[in-house]
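Of the protein chains in this complex, all but one are displayed in their positions.
Coming up: subunit A.
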Amino acid sequence: MSDLAERVKKIVVEHLDVDPAKVEPKASFIDDLGADSLDIVELVMAFEEEFDVEIPDDAAETIQTVGDAINFITEQKK
């Protein structure tokens, strides 16, 4: 994993208190990692802070998996 992906993973592991092994790109926050909709909002806020990016509300709705988050932030940081 890239450095950015590692940082995303770290935030997800800390916030959702899940086994790091489960946090892979195709893992769905809700279906695989036990998050609720408020967790996703909080994760998005944490990503915004960690990576100094703005994630608009409509984009946040499309972030369903760990990979979605990594891709979105990677695009933003280009």
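The rule is simple: a contact is a pair of C-beta atoms (placed from the backbone, for glycine too) under 8 Å apart; a residue touches a chain by one contact, two chains touch by 3 or more; residues count from 1.
Basically, contacts and distances are computed from a predicted model.
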Of the options "Glycolate oxidase subunit GlcD", "3-oxoacyl-[acyl-carrier-protein] reductase", "Pyrroloquinoline quinone biosynthesis peptide chaperone PqqD" or "Putrescine transport system permease protein", which is the UniProt protein name for the chain that has been left out of view? "3-oxoacyl-[acyl-carrier-protein] reductase"
Residues on subunit A that touch the omitted chain in the whole complex? 36, 38, 42, 45
